[in-house]
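See below for the structure under consideration.
For this view, one protein chain was removed and the others were kept in their places.
So, chain A:
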Amino acid sequence: MIEMQDVWKTYAKGAHALRGISVIIDRNEFVYLVGPSGAGKSTFMKLIYREEVPTKGQISVNGFNIGKLKPRKIPFVRRNIGVIFQDFRLLPQLTAYENVAFAMEVVEAPRRIIKKRTMEVLELVGLRYKHGSLPAHLSGGEQQRVAIARAIVNNPAVIVADEPTGNLDPETSWGIMSLLEEINFRGTTIVMATHNREIVNRLRKRVIAIEDGLIARDEARGEYGYEI
C-alpha cells in the first residue's frame, strides 16, 4: 500500500527533514506515527499525499510512484487518500453537508450519488441531524467528524491524519478514535501522527517513531514511549 525506500527530504535551507527512511505499510493497517515535534512526522505524511516530493529515494502509494508522478496525475492519486488535520480545515461559509459534498463535487460525481453518499457518511460519523449546521455552530469534536466525513466520502484506500485529536478534549478524542477504528475496520489504511500518549498506549497499534529524520522504532502493538 505505502512503500518507502531510503527516502530523503532536504528543504531549501539545507535542513534534513528525513534522512533515509525505509518502511512498508500494508493494506488495512493502522499506524501511529510518534516522535518529538520537528522530527519529520509531518514531512513523512506530506510525502504520502504528494504535498512534498522526496529529494532522494522512492515512495509508492497505491502503486503510484509518488516521486515521479506527473503533475497532471496528482489529483487522481489524492482521490485515493483522505487527509485529516488538527485544525479541521472546513470551509466556514458552507454547512456540514456542503463541506462533505464539496469533496464529491470536486471529483465530479453525479448529483444524485453525491446526495446519497454524503448523507451516508454523515450518518456514519453521527452528524446526520446536524447536516445543515455551519462549522461555527458545531463543537470541535463535531467539526472534526465533518472533516473525517469529508476525508472518507470518496472511499479512499488510505487516510492520513495529522494529530486529529490535537485540539480536542480527552473525551471527544476517544469518540474520534473509535470512529477512525471503525473506518479502519471497514478496510481503510490509516496513518496517524499523534502526541497523545494515552491513546497510543490504550488502543494498541503499530507504532513508528521518527526521531531526527530517522526511524527510531517500529513495533507492532507498540507503546508511545516518550515522557511527554
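Definition applied: a contact is a pair of C-beta atoms (placed from the backbone, for glycine too) under 8 Å apart; a residue touches a chain by one contact, two chains touch by 3 or more; residues count from 1.
The definition used in the following text is that contacts and distances are computed from a predicted model.
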Omitted chain (choose from "GntR family transcriptional regulator", "Sensor histidine kinase inhibitor, KipI family", "Cell division protein FtsX" or "ABC transporter permease subunit") - UniProt protein name: "Cell division protein FtsX"
Options A:R78, A:R128 or A:R204, residue touching the unrepresented chain: A:R78
Options A:R117, A:R150 or A:H195, residue touching the unrepresented chain: A:R150
Which residue of A:R89, A:K116 or A:R186 touches the chain not shown here: A:R89
Candidate in contact with the missing chain, chosen from A:W8, A:F64 or A:F102: A:F102
Touching residues on chain A - with respect to the absent chain: 49, 71-72, 75-80, 83, 89, 91, 102-103, 105-108, 110-111, 150, 154
